[in-house]
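We show some of the complex, not the whole, and keep each chain where it was.
Order of writing sets the labels: A and B. Residues in every chain begin at 1.
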Amino acid sequence: MTIENLNPHSPFPIGGAAFPHPHLLGISGLKNWEIAYIIDQAEHWVKLNRSGASKHDDRLRGLTIINAFFENSTRTLLSFEIAGKRLGADVVNMHAAQSSVKKGETLIDTAVTLNAMRADAIVIRHGSSGAVQLIADKVDCPVINAGDGTHEHPTQALLDALTIKRRKGPIDEQIVTICGDILHSRVARSNIFCLLNMGAQIRVAAPATLIPHGLEQLGVEVFTDFDAAIKGADVVMMLRLQNERMNGDFIPSPREYAFLYGLNEQRIKLAKDDVLIMHPGPINRGVEITSSLADHVTQSAIKEQVEMGVAVRMACLDILTRKARKVEGWA
Amino acid sequence: MTIENLNPHSPFPIGGAAFPHPHLLGISGLKNWEIAYIIDQAEHWVKLNRSGASKHDDRLRGLTIINAFFENSTRTLLSFEIAGKRLGADVVNMHAAQSSVKKGETLIDTAVTLNAMRADAIVIRHGSSGAVQLIADKVDCPVINAGDGTHEHPTQALLDALTIKRRKGPIDEQIVTICGDILHSRVARSNIFCLLNMGAQIRVAAPATLIPHGLEQLGVEVFTDFDAAIKGADVVMMLRLQNERMNGDFIPSPREYAFLYGLNEQRIKLAKDDVLIMHPGPINRGVEITSSLADHVTQSAIKEQVEMGVAVRMACLDILTRKARKVEGWA
């Protein structure tokens, strides 16, 4: 089933089957139509968010959403908070990174506590891979992974797919080059799962020390030469270089990294003329990408990615709470 | 008047007398019927919170509740924030522990500021005993003590009483053993006041260095031998051992503490067969209590305590704002 087969005005996929997952823990494990369905639903929220001053839809009114962020992330937290509030939910942030969770409480105890407060959805960001799954196993409500360790960041991949689809058309016609720290990036992992699933042709470019094993077996083309990887690309997706890797064992220096793997005016000419430039943010200007490209009026999709983020998160919160809200066909 | 004499469907105690306190600063000073009334009212909110996805009651709509936490507490803050939002209030958190209150502003200036912003209820947690009273004296709206120093933590005692009542029946038929750092614990203090008031038989167990003077005169049985204290108990309430006491002057080591005062499978057998195990959280697993008991399906009430917390806080916010809301019979 392609995206086009979905009725954009229907809350149900064709055939009437409800979204069959209680949580959104990762892209891995999602079927093609499930990804397409979330993306399709997000279009509705893009429209609402652009509809002028008042942009409220109160379908989650009376529900309690807890954003439990064990790792700081201003942007992602803001995006989920705004998404929940625009849907009319009571949104409560738990700033676990700075708080008494450090008193030594186990993760499972935190999960059980949030559950006992009768949350209707829990959004979790955590520094350890698998932590979100652990919590999901202990609670009665939907859990959304907002990034866990080096594992997955599914809403980022969904918002990237939505951005590509809106700007470039069918995803299975795109050559997407992902460049940066592939090894440690949950954004790269989720995007690879998502784009492969949707039929895109994927290339990754990185220093050999930052490429995980086994990508070729999945059908991903692997490059250490960014110039080769970018040739003829429809989309170039740059990853953020984490500060802690900058002068560590993985790369010699930010300057050398920028020289070999930074996106600049010269390099982008190797891609297709109408190439789309993406970055999950926040940007290290002059390291992964030069300012002129990050701000490029027609080629850069970075602003749109942020906008799509709110819409995708609204779609996820809506879809995953339908069962509890007893929406017809989903209860 | 016992709990049974209260009409659970009425917002008024029998006879029509309104709750006579402007604030909830502690359990000490509350009459038996007042405690019973809050607990009884909380039952209504337990039902709402369990009523499915939407759990809103907008009786506090248009009111401003300020949670001023001068001491970090993720759980208690979440609980009050959710309680206020489910009642429809505008809830604003003041994270004083991390903020410019450290600029040197006096506590009274903070109180006067919150009051000038026309708060309708202020919830305060503070590291100093009596700080909440000081603020209550300076403001025009209800103040709820969310824990002050080693003084009181009244909503904790109320939620514990509600939990005991629901799980074990009339409180005056229970033998309750409280074990841990009685001396420094506001949870212990508030629980002792509350349970004595409700007619329970109370035993405390702790190292001699952690028992305050004068408990016997109140009618509390004091033990340094936890095994003796637990014999025949209906409820065992474990206190959290604060990190700062763990290797200090009060106990030799967490390991020795666990050996003498930790709750484990062997020790719990000394209590009644249907004993209820309680802990205010967060738990130091393997110190105060073994994991198997903390997670015990039938005996542990720890999850339920968290749930009752939200309900009790909704009851307190509702009751204390009735006068300002001009609820019939309360204005």
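Here is the rule we use: contacts are C-beta pairs under 8 Å (C-beta built on N, C-alpha and C of every residue); 3 or more make two chains touch, one makes a residue touch a chain.
The structure presented is a predicted model; accordingly, all values stated were derived computationally and were not measured.
Sequence-identical chains in the complete complex of this entry number 3, based on the file rather than the 2 shown.
One rule holds for everything that comes next: only the chains that are shown with their structure count from here on.
In whole angstrom, the spacing between the mean C-alpha positions of subunit A and subunit B is 40. Chain contact summary for the complex, subunit A toward subunit B: residues 61-64, 66, 90, 92, 94-96, 98-101, 103-106, 109, 112-118, 120, 321, 324-326. The part of subunit B that touches subunit A in the complex is made up of residues 49-50, 52-56, 72-75, 78-79, 81-82, 85-86, 98, 243, 281-285, 302-304, 306-307, 309-310.
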